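Of the protein chains in this complex, all but one are displayed in their positions.
Now for chain A:
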Amino acid sequence: MPQPGPPGQKTSLLVLEGMGFRVGQALGERLPREMLAFREELDVLKFLCKDLWGAVFQKQMDSLRTNHQGTYVLQDSSFPLLVRMGSGLQYLEEAPKFLAFTCGLLRGTLSTLGIKSLVTASVAALPACKFQVVIQRS
């Protein structure tokens, strides 16, 4: 069992992210429609923002930005897992724990659709959060 305190917390977050990754892999297989619809990376990201978010959280991502060089920022102004916790700056430290699974979810879905990535999340003020997706090109 992971120990309490900072080293244990890091392991726990890794475990959560891993679980999210596996679920994302399965969703990446089940959600895309009966067409080979993804012509390019941006289409896959749009799929994440609309279909994946819609299926898991019953809402769509609020904004998607990119620098066209492999980095995408997905913003959700009212993330369902954080909405109940409060609004504003309270619980800012605890918020990342609730985002680890979702980062894994995004990374797993991207991986099934053929894209290797690194996903991190940041919270400036609850319940708005940002997910940053960096595509790994080898």
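Throughout what follows, a residue touches a chain if its C-beta (ideal position, glycine included) is under 8 Å from a C-beta of that chain, and two chains touch if they have at least 3 such contacts; residues count from 1.
Just so we're on the same page, contacts and distances are computed from a predicted model.
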Can you tell which of "HXXXD-type acyl-transferase family protein", "tRNA pseudouridine(55) synthase", "Cytochrome c oxidase assembly protein COX11, mitochondrial" or "Trafficking protein particle complex subunit 2-like protein" UniProt lists for the chain that's not drawn? "Trafficking protein particle complex subunit 2-like protein"
Contact with the hidden chain, among A:Gln25, A:Thr102, A:Ser117 or A:Gln132, goes to A:Gln25
Residues of chain A in contact with the chain not shown: 22, 25-26, 28-30, 32, 34-39, 112-114
